[in-house]
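Supplied in structure tokens, the structure appears directly below.
One protein chain is absent from this view; the other protein chains keep their places.
Which chain is which? They are A and B, in the order written, and residues in each are numbered from 1.
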Amino acid sequence: MIIIFAVFLLTLLVITAIGIVRAENLFVAVMLTSIFSLIMAANFFILDAADVALTEAAIGAGVTTVIFLGALSLTAEREKKVDVSRGLAICVVVATALVLIYATFDKPRLGDPEAPVHQHVAPWYLSETETLIGIPNVVTAVLGSYRAYDTLGEVFVVLAACIGVLFLFSARREKKNDNTLNSLTSPKSIGLQHHFIPRVVGRILLPFIILFGLYVQFHGEYGPGGGFQAGAILATGIILFALLEGEQRALAAIPSRALLWMVAGGAMLYSLVGVVGLLLGGNFLDYSVLSTDPVFGQQIGIILIELGVGITVCGALLSIFHAFAARENY
Amino acid sequence: MNPNDHLAALQVVIPLLATPLVVLLRSHRLAWATTTLTSLMAFIIAIALTMGVMSGHDYQYFMGSWPAPYGIELRVDALSALILLIITGASTFALFAAYHSIDDQIGSHRQPLFYAAWLLALAGLSGIAVAGDAFNIFVFMEISSLASYVLVAGGPDKRALPAVYKYLIFGTVGATFYLIGVGLIYMMTGTLNLADMAVRIQEVSDQNPVLVAAGFITVGLALKAAVFPLHIWLPNAYTFAPHVVTVFLAACATKVALYVLLRFDFFVFQPNLSGHEFQFAYFLMPLAILAILIASAVAMFEKNLKRLLAWSSIAQIGYIMLGVSLVDMAGLTASILHIFNHAIAKGSLFLAVACLALHFRDLNLTKIAGSARAMPWTMAAFVIAGLSLIGVPGTAGFISKWYLITAVLSMGIAGIALAAVIVIGSLMAVVYVWRIVEHAYFQVPENPVSAREAPLGILTVTWIAVLANLYFGLNPDLPVALSTSAASTLIGYIP
Partner (left out) sequence: MELLGYYNYWVFAIVLMIGFYAVIVSNNLIKKLLGLAIFQSAVFLMYITMDKVEGGTAPIIQAGVTDQIYSNPLPQVLILTAIVVGVSTTALGLAIVVRIKEAYGTIEEDEILAQDRPS
């Protein structure tokens, strides 16, 4: 039964991808991309990757779509139809696809417990996490502790994107003349204030979204969740508020300077936890020295860095959204 | 806590820690000062690591104190130390030059964000150089790539924007190909640690996914390293970036991708995939030759000074790949040496261009007439660095070209043809350097030139870089020792 469902979802994935490429109306293409992400999240769920499904849904289907729509409103809505010869491109693409498919025939069977992937490192994680770190969600344990250095890098990737977007949008047109770095306020954005139903429903939903985001943040060690998902969900909630009530009120609630502090603060929190580990005698990002009981130290470390991740991701996504949203009145 | 034990980690952590601080700063002078200080600290750490490596100490660092392969491991050997020296050195020199050069290119309210991106690029590139884990390389590769896109986009000309867009597309496709390759290898070996991979890949080395993985990793990294014919993003990106950014990127951005390629290929693939050496040689050598000849030819006819030097860079990458494709001790030593010497030569050239651009806004060759009279020190620096690029005896460039020719001649008849290619490439370099010199020294300017010499600060930095060319040309012991050690480590894996 599951197999049929999985095959159906995979085929739908291919059809949606073809639809995106062929759509000339960019708005349609972006909406299809959102659907593509949701189908991908469903696929991940079938493949037992609960954390990843949550992240793909929150970030892929949610935040990416919002940013694309923001960019679309500032650029163009339709794609121009161009008649060029596609022959060479099709040849390259088909050849690479065939090479990949040729590679699949020696791959381990899906789900084979004897495959190399499931030997060596993975069983160690599954068996040792309970004693070494003491939290049930092994994915969070790997993300937050064993491979915490990668996650540190990831936080700084988000920081890089935020810096990049702010830097690019800080270049002013020669005509206007304002002086502050973060003047992203838009004069007259009234949001959806004359649309009754979204406002009522949105207002009811918003506290639950924020609560759910906080739940995901702190419950990430026991169930699917963690800093990235939480940051995305919280950011989406506040973006919903901004869409309903208008840019002005959203920026009054959380000003841009505060967002910049969030972005920098989260990254600094993460790095400082690592440095504290260094100063207390362990290696960088060693949490077991944070407390007299190494297991408890691990848990403290993971909570702190997940907090850092959540704060940075939330701040960065909101900064990027505001940068796009404020640009049309620039 | 003894800092000496944690040097490898500190190399990356210090720039990372400084980034959020610089983001929050409002004063652009303070941002510059913090960034330059951090870069200087990173440079000192790189020198300390190099001295440690030269005295035989092989650094191995476990992040979070988790042993490999369960945690992430950092490894510094001779090759890493060489690349770290180039990265941190180029960054520090370019930052000192930025004090004068950046103000007319980027508004002062934007500079803190610009410098934060610079620190991220530094951290990302350093992170790649010390990494011993394949996925960790991907993460830091993306940090450095995103940061470099931001840096290039700071260029004042609007053509910087399509250039950086193309750079982004090519860079992301390259990184994703690399990711696919790593995924395929992980699927077949179950580990991400490079040393562990080299051991475990032996059992599965003849299966399809591994070969496909090797292909994807090579193509992905070649995209990032601007190996011909995947170099299309480079000329415009270098031309329209701010001048000090070009100094930084030209010296090290593509070299780091080449470093990963060498690491992966010799560490993981060469000893384990039968026939791989031949595939590598036969595939790469023609591309290297084409790069040298075609890129140098384009440079001979190019009118914009920066774009001319960018095409020259593509040709130099061709030289490096030529040495690599020989797959022997001499060729590898020559290539690694050329990575070092080219970084110094190109870095000084672009520093001189940054000085020139302070007073000659339009860098078209026809417009720099009279610059030799107005800015004699700048143009003299340019000439010496140009000589190093060509490979005149007494300069650093000569040493690496000499090693390359010796390595190639040991191949017999084919070697003589290859040596001819190298010499032709050098002759073409003479042509394009001479064109610049001719326009600067001998052309009569149409309008009277009102320029003065460049400020002392940026001039000093340029001349230190230029003198380094001469120093390492007459006294090449350090880079040669590092390169030989690095090459022997790489070759040591081939049975």
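Everything below uses one rule, namely that a contact is a pair of C-beta atoms (placed from the backbone, for glycine too) under 8 Å apart; a residue touches a chain by one contact, two chains touch by 3 or more.
In this text, all values refer to a predicted model and were calculated from it rather than measured experimentally.
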item	value
Omitted-chain contact residue, chosen from B:A48, B:L161 or B:M329	B:L161
Chain B residues touching the omitted chain (full complex)	135, 138-139, 142, 146, 149-150, 153, 158-159, 161-162, 164-165, 168-169, 172-173, 176, 179-180, 183, 186-187, 192
Touching residues on chain A - with respect to the absent chain	3, 6-7, 10-11, 13-14, 17-18, 20-21, 26, 29-30, 33, 36-37, 40, 43-44, 47-52, 55-56, 59-60, 63-64, 67-68, 70-72, 74-76, 79-80, 82, 84, 86, 89-90, 92-94, 96-97, 100-101, 104-105, 107-113, 115, 117-118, 121-122, 125-126, 129-130, 136-139, 141-143, 147, 150-151, 153-154, 157-158, 160-161, 164-165, 168-169, 171, 173, 222-224, 226, 228, 313, 320, 323-324, 327
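In this section, only the chains that are shown with their structure count from here on.
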item	value
Contact footprint of chain A on chain B as seen in their complex	1, 6, 9, 13, 16-17, 19-21, 23-24, 26, 61-66, 69-72, 107, 109-110, 112-114, 116-117, 120, 123, 127, 135-136, 139-140, 142-143, 146-147, 149-150, 153-154, 184, 186-192, 200, 204, 207-209, 211-213, 215
Chain A to chain B touching residues, read off their complex	99-100, 102-108, 115-122, 124-125, 145-150, 152-154, 156-157, 159-161, 163-164, 166-168, 170-172, 179-181, 260-261, 263-265, 267-268, 271-272, 274-275, 277-279, 281-288
